[in-house]
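Here the complex is missing a single protein chain, while all its other protein chains stay put.
For reference, chains read A and B in written order, and residue numbers begin at 1 within each chain.
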Amino acid sequence: MRREGVTRVLAAGAAAGLAGVAACFVSGRERFWANWILWFLFLLTIGLGCLFLVALEHLVAARWSVPLRRVPERLSGLVLLMAPAALLALFSLPVLYPWTAPESLKDPLIAGKAAWLNVPFFALRVVACIGGWILGYRIFVGGSLRQDREKDPRFNVRARRFAPAFMILFGITVTVVAFDWISSLEPAWYSDVLGVYLFAGTFLAGLAATTLVVLHLMARGRLPGVGPDHVYNLGGFLFAFTVFWSYIGFSQYLLMWYANMPEEVFWYKERLEGLWGPLVLALAVLHFFVPFFVLIPRDAKSEPRRLTGVATLMLAAHWLDLYWMIFPVLGKGPLFGWPELSFAVFFISAGLLWLRRDLARGADMPMGDPFLREGLEFRL
Amino acid sequence: MGNQPFSVLGLFDSAQELMDAIRAVKGRVAGRLDAYTPYPIHGMEEALGLRKSPVGGMVFVMGLIGAISALAFELWTEGVDYPVVTAGKPVFSWQPFVPIMFEVTVLFACFTAGLGMLFLLNRLPFFRHPMLGSKSMPLITRDKFALAVEADGQDLDVAAISSALRAAGARAIEVVEQPAPLGPVSPNFLLRVAAGAGIACLAAGYLTYWGVKLFPVTVPMVHMLDQPRLDPQRADGFFKDGFGMRMPVPGTVPRGQVPFTLRGPGDAAGLGNPLPRTESVLGKGRQAFLTYCSVCHGALANGQPSMTAAYGAKPANLMSEKFRDYSDGEIYDVIIRGKNAMPSYSADLSGDECWSVVHYVRALQRALNAKDSDIPMEAPK
Partner (left out) sequence: MKSEAVSLPGGMLPEALKTPSVILGPVSLGGLDDQVFAPIEQRPTRAWYVALAIASAVMLLGFAFIGFTFVTGIGAWGNNIPVAWAFDIINFVFWVGIGHAGTLISAILLLFRARWRNAISRFAEAMTIFAVICAAIFPLIHVGRPWLAFWLAPYPNQRAIWPNFRSPLMWDVFAVSTYFSVSLLFWYLGLVPDFASLRDRTKSRLRRFFYSMLSIGWRGSASHWRHFERAYLIIAGLATGLVLSVHSVVSFDFAVSLVPGWHMTIFPPYFVAGAIFAGFAMVVLVLVVVRATMKLDNLITLYHLEVMNKIILTCSCLMGYAYVMEGFTAWYSVNDYIRHTFWQYIAGDYRVAGWTMIACNILIPQLLWVRRFRRSYFTMVFVAIAVTVGMWFERFMIIVGSLHQDYLPSSWQMYRPTLVDYGILLGTFGLFFTLVLLFARVLPVIATTEMKIVLLGSQPRHGGGDHG
């Protein structure tokens, strides 16, 4: 059966990828951990973006998105999946993060922030963030799944009441992730918009993943009643947040470029010299120019093929964005070798395996939600 | 066209009734269909078979033109026409040009959308349309919905259309006539208005020109030219003698100069020349000597310049024995404090320059009083 075939291919891919990952662990510890951080953040941000989308839908009591809500609810399980990966990533601290070395305290720039950048507090923050996300997952997703059975509308009330608190929690945790995992790779650098920047990329990644899965399910007839108007809204959001991400990214760059302060701009200098320059150009093209111009026409926003292409591109661009922020600390040019390939094969295969398994069970729409019918009747 | 009606209108009470009527009537009557509604109705475009609006395409093209022209203009003005280095950045840096490029893009795009829609696509303003004079227009802008069958080149069959509309549910029918001929607003009148506007523009332009020319030099705009300060070469009441320009206070020392502390010839006699006797020092001394000293003492410092006859003074011959016996410090003292008719040159020459002049004079003295031992004893080859 075709289904079995795909599962077998994915499983083989995951196994092959794992072998490559293990080989990388043995051959190059730094590179291993850089890839690990990159992939764990990539999948974590997809999951967080979807969880944020669910919380947002509850916060504003959106009706049009109710039939689609099960998709980001499922995808936010990636957050739970990445929790052990985050704990494992703690082992990367001595390898990649300079502030863990005791000699680094001789540098006043690091000693001055040692109250924040020390291993015990860092680990505590990781655990606290994971705890917050699990809480959000249980309330939003667990409650929604339970509502399938019990059909109790009080879940909506509870979710709506919890949503603002979750938003505050989300804002803090995404900022902490950005500062801890990305910014502290080079502890002398700081940028206070990095939390907003990561949020923009996160939300966009969550939207793109949601769009891909929604279109996939629609093509297989598993979302009856969901039509071009719903898809148009998803496309519109993708378009709007592409612009938002580009705006935040460009303004961070412009401000640091303009003031040209050595204590800040070295971060950009590292990421623009040599082969990184063309890579950044590719990032700008893939993350802004192509999605922007492709999604301008009104019809493009509801056309499944174009949206699938753009959403896939957006996920790849988000990966490239994280790559561009993390890999320069290895001190070499852009590295695209068998370690990167193995990690990609492993994580993508494992992720898709998990997704297929998850999509196979449970309802495809929140059947117990009282506004499901109104959502299906939505027209622009 | 005589009495041919412009269109036949059927009035309906709700958007739903109108849409049903369109479906009932479309294709079954001769004439072009148009609907008149107080607000846009969903699905109207498809029901009437109207083509999609080209506003989007127009906006995209003009937005792109705006972006490119803004960027090109900025790069040309700041990089080519009058390059100015700002904040140490390269003149062709694109980064600071992005915000204005974005704003101009939005400006072009929005105005294309708004004005293009009104002027080009809707052909507004247009005050002569028959509908504007019809009895139904006030009803339509308030709360009624009209389906109009307009004459599409051929004459309208009023009776047939009226019955079709009534069958489709129209509450009232109106036959809209062609507009009445122009009343007071005749072409002549318009021409006169246009001429008046033209003259007004010319007058306004002329007045603006003179206003802009004269405005900045009229009080109070001149106040920054009219400052309470002392100007050179102008009388001022601030000081009792009325002079704006003042001499420096006694004891003023120019910047970069150490004040001269010599009080008499005896002070200077003991000073030694602090500068080494190098080619560059001698070169500077020569330059300064030719500038300041040769006027009176001559280019060879022998007291025979070109100007003595003109003013009857007798500058010293520096090549004479008396001055050959002067110490370096004594020569320096004369330059600094002046002697007899020679003024002090301390305002013109810094201390180092004076010492280099001393070196030069010494070199001249040696040149005009050379000894045999100064000539190298080598046989020519």
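Everything below uses one rule, namely that a residue touches a chain if its C-beta (ideal position, glycine included) is under 8 Å from a C-beta of that chain, and two chains touch if they have at least 3 such contacts.
Not measured: the values here are computed from a predicted model.
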Options B:Thr86, B:Ser320 or B:Asn340, residue touching the unrepresented chain: B:Thr86
Touch criterion as defined above, residue of A:Ala19, A:Ala316 or A:Leu380 at the omitted chain: A:Leu380
Which residue of A:Leu145, A:Val243 or A:Leu313 touches the chain not shown here: A:Val243
Candidate in contact with the missing chain, chosen from A:Leu88, A:Val157 or A:Leu281: A:Val157
Residues of subunit A in contact with the chain not shown: 61, 108-109, 112-113, 116, 150-154, 156-157, 160, 164, 167-168, 171, 175, 179, 190-196, 227-229, 236, 240, 243-244, 247-248, 251-252, 254-256, 258-259, 261, 263, 298-299, 302, 370-371, 374, 379-380
Missing-chain contacts mapped onto subunit B: 14-16, 18-19, 34-48, 50, 52-53, 55-56, 59, 73-74, 77-78, 81-82, 84, 86-87, 89, 93, 96-97, 99-100, 102-104, 106-107, 109-111, 113-118, 121-122, 124-129, 131-132, 137-138, 140-143, 215-216, 220-221, 223-224
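Here is the rule we go by: only the chains that are shown with their structure count from here on.
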Distance from subunit B to subunit A - Cα centre to Cα centre, in angstrom: 47
In the complex, subunit B residues that touch subunit A: 42, 56, 60, 87-89, 95-96, 98
Touching residues on subunit A, where the partner in the complex is subunit B: 250, 253-254, 257-258, 260, 296-298, 379
